[in-house]
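Right after this comes subunit A.
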Amino acid sequence: MSSLTMGNRFGRNTTVQSENNRPNSLTSGHRACQGCGEALAARCSLDAAYIETKGNIAVVNATGCLEVFSCAYPENSWNIPWVHSLFGNAAAVASGVAAAFKSQKKDIRVIAQGGDGGTTDIGMACLSGMFERNDDVLYICYDNEAYMNTGVQRSSATLTFARTATTLPNGQYMGNDIRTGKNVPEIAMAHGIPYVASASIGDIHDLEKKVKKAIHIKGAKYIQIHSPCPLGWGYPTENTIQLAKLAIKCGLYPLFEAENGVVVNSTAIDNIISVESYLKGQKRFAHLFGKNAQVNSWKVIQELANNHIRKYKLGEVVYE
Partner candidate 1 sequence: MFQVRLHGRGGQGVVTAAEMLSISAFLEGKHAQAFPSFGSERMGAPVQAFCRISENEIRSREPIMNPDAVIILDRTVIEPANAFSGLKENGYALINSSTKINVSLSKSLKIKCIGATEIALDLVGRPIPNAVLLGSFSALTNIIKIDSVIKAINTKFSGSIAEKNVKAAQIAYEQTLGGM
Partner candidate 2 sequence: MLQQLEGSQALAKAIALCRPQVVCAYPITPQTHIVEGIGELVRNGTLKNCEFLNVESEMAAISVAIGSEAAGVRSYTATSSQGLLYMMEAVYNASGLELPIVMTLGNRTIGSPINIWNDHSDAMSVRDAGWLMLFAENNQEAVDLHIQAFKIAESIKCPVMVCVDGFVLTHAYEQVNIPEQNEVDEFLPKYNPHISMDKKHSYAIGAMVSPNDFMEVRYLAHKRQLDALDVISNVREEFLSKFNRNSGGLIRGYNIDGADTVIVAMGSVLGTIKDAVDNLNASGNEKFGVLSIISYRPFPQNEIKKALNQAKRVIVVEKAFALGKGGILSQEIELVLKGLNIDVISIIAGIGGRIITKQMLMECFENPKDKFQFLGLNRATIEKEYQSPCISKVGKE
């Protein structure tokens, strides 16, 4: 909740989350882990959409942590119309919901949501179909860079060198392989859909702004939100927001918006930091820094960050 001290009087630049009328689309009492980035990201996104549409939203959820921790029968944490069907079909189910509303001439905005596994891997075909048909759906991917619900296995969103249960570092193996994975925001852009954005729970103002904008746009929209996972990444639960901020500041998670396939806006980084300071706080990268680590191996990841800095014009590359 915001206070009315001096600094806050310059316009009401507050988040939905800080307001006392926040709708709590995903209400308390659910079973997410302490420090769950995805739970935060989902509540922030849906509350913003809820406020913006006066509650006229309907949500389709892919299978995954978010679904499992929020609706264990007979309880339910959703204060919004919500349906969970399967792991890989959330985008198509959302297309169906949107088609139903269209046929009934109901102005209810449709959101589909899932983790990175349910989006970038098993959900990719349905996602691409929804994009290509320009169905009136906002798809939100909560990206925590692995299959956390099943015990931290690699996904196509897993970062280079990250340790997961299926990319264990061992001898010549340094965690997740180099040159793997896919850039789904850019794949979304290649469909020429009206709106694509990346966001992070490290910047809730930016996140809410993007959701509020996207929810009104007719046609297919995609927002991918960086959502750190204390369990899967191996860090103290209180560091979730901090790590999300570090990922932004080192350039690994560029924040940008694209319209009709073209980047129209990216968030410049004030003081770019080295990826080292982001990686070192996480056990999934511990093998890059231990006493048996190959010297400077983490610089491969620095190069990824630098590529983002150049590509999305986030600032000057500082760390080579």
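Odds and ends about this structure:
We take it that contacts are C-beta pairs under 8 Å (C-beta built on N, C-alpha and C of every residue); 3 or more make two chains touch, one makes a residue touch a chain; residues count from 1.
Basis for inclusion: all candidates are chains of the complex that A comes from, given by their letters.
Predicted model only: the values in this text are computed from it and were never measured.
Although all of 1 or 2 belong to the complex, subunit A touches just one of them, candidate 2.
The part of subunit A that touches candidate 2 in the complex is made up of residues 55-56, 58, 60-61, 67-68, 71-74, 76, 78-86, 88-89, 92-104, 106, 108, 125-126, 128-129, 132-133, 135.
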